[in-house]
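Only one protein chain is missing from this complex, and each of the others stays in its spot.
Going by the order they are written in, the chains are A and B; count residues from 1 in each one.
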Amino acid sequence: MRFWALFKRDVLVAWRKKSNIYQPLVFQLLIVTMFPLGLGAGAQTLAKIAPAVVWILALLSTLITLENIFKNDYEDGSLDVYVLSGMSLPTATLSKAAAHWLTTGVPVILFAPVIGVLLHLPAQAYAVLMLSLLLATPIFSLLGTVGSALIMNIKNGGMLLSVLIMPLLAPVLIFGAGAVLETTLGNSAFGHLMLLLGCTVLSITLAPLAAAAAVKINLE
Amino acid sequence: MTTALLQIDQAQCQRSGEWLFAPVSLAMNPGQLAVIAGPNGSGKTTLLEALAGLSLMASGQRLFNHSTELKQWLKHSHYLGHKLGNQGSLTCAENLQFVANVNLTTVSESTIEDVLTRAGLAGYDYQHASDLSAGQKKRLALSRLLLLNKTFWLLDEPFVNLDHAGCEWLYQVIEHHIKQGGCVILTAHDQKKIHAMAQHHMNLEPALEVA
Partner (left out) sequence: MNRIVKFYHEMGSPPSFYRITSHWLKPMLWLAIVLTVYGLIDGLLMAPTDYQQGDSYRIIFVHVPAAWMSMFIYGIIGISGIITFVWRMKVAEAVMMASVPIGALFTAVTLLTGMLWGKPMWGTYWDWDARMTSELILLFLYIGVAGIYSAYEEDPRKAARLAALVAIIGLVNLPVIRYSVYWWTSIHQGSSVSLMGGANGIQHWDMLRPLLVMALATKFYYIYSMLARAQTYLLKTERKKQWVLEAIDQQTNHNNPAGAK
């Protein structure tokens, strides 16, 4: 199947250039070191901001990887190869998003507890933290394909990409970081997680279409 | 009513809203070669991309088997552009494997080895594409044509970067393909030999200002 062909290739490429995989994690580690240095290392202060910081770091570290989703393929011409193979564009973008999620989203989910520990995130929040990231990282990848497709043939499009998708990520951040925060306060995060799930479903249905449209316009 | 396999009527392309060249037409039958010629910036690549189905023609149409449907056309054509489409961090064999998979053809490892040998890349199976020389990269891209059994080849400046032996090889490949009933559309300048082989010559001339 074409979906798997492209998916397998992308995962293989990411595996060959391992920096793609560990770069976001190193980024998170670097930034998280700055918080105690800037705020003072008081465990209470850190624990208070931990839900938001863990989440924002996950988001930002993914954001820096998005630009290249389509850009590399566009520049070396392999985009032409799979577009002209007769593969439908939404399938192609969905496949790109899936591969990006596996190589960036999954490591970010698995790494989040480490950041949580460094920030004294209360013990009861870890399950919800990982669950919320499990729902949200696919959104990052899907919106990433849209943003990356929009900027694929402009130089230094990273800033523009952030401007384009940051407003779209605002609800995700509200629901996701909110879910973790509610848990640390001892409340139920069910409502937050359900709304987040809604966002995930919405992105899976709409983002491939938007990304496909962007690719098409860019090739015309 | 014409019966040509590929019929291009009054094709014209635009760049940034400006017409690039006067309308061109073409009727191609199996076993033919067409050369698109014109000075730099005349729109050869744009035309070829539009013919391939990558971009849209601003006016005119492409009839393949009497139909404008894109799917059938993509099934029977392969486009090779300036950007070669090799993934640098994959090996030559993996590159070909991906191209085959995404085109829904299953190929065995021995087929890939055979194709690479024919393209003059014997023994490079496990070499990363980024480690190849410019000419070898071109050969790797051209080897896709041998791998995929497509009737129409659309080649943008296929002779660029190839050494003398490479050019000779490519002539043979094209000649062989045409003899087998295939069709080739390519852009080239200063290739007398290819012009001599071609049945169709499309010269791109500047578009007249349309009022």
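In this text, a contact is a pair of C-beta atoms (placed from the backbone, for glycine too) under 8 Å apart; a residue touches a chain by one contact, two chains touch by 3 or more.
What you are looking at is a predicted structure, and each value in this text was computed from that prediction instead of being measured.
Q: Would you indicate which residue among A:L30, A:A43 or A:V163 is in contact with the undisplayed chain?
A: Reading the full complex, the residue touching the unseen chain is A:V163.
Q: Which parts of chain B face the unshown chain closely enough to count as touching?
A: Missing-chain contacts on chain B: residues 14-18, 209, 211.
Q: For chain A, which residues lie in contact with the unshown chain of the complex?
A: Against the missing chain, chain A presents residues 146, 150-151, 154, 157, 160, 163-164, 166-168, 170-171, 174-175, 178, 195, 199, 202, 206, 210, 213-214, 217-218, 220.
The rule we apply is simple: only the chains that are shown with their structure count from here on.
Q: In their shared complex, at which residues does chain A touch chain B?
A: 2, 4-6, 8-9, 12-13, 16-17, 75-78, 80-87, 219-220
Q: Chain A touches which residues of chain B in the complex?
A: Counting only chain B, the residues touching chain A are 52-56, 71, 74-75, 77-79, 81-90, 94, 98-99, 101-104, 144.
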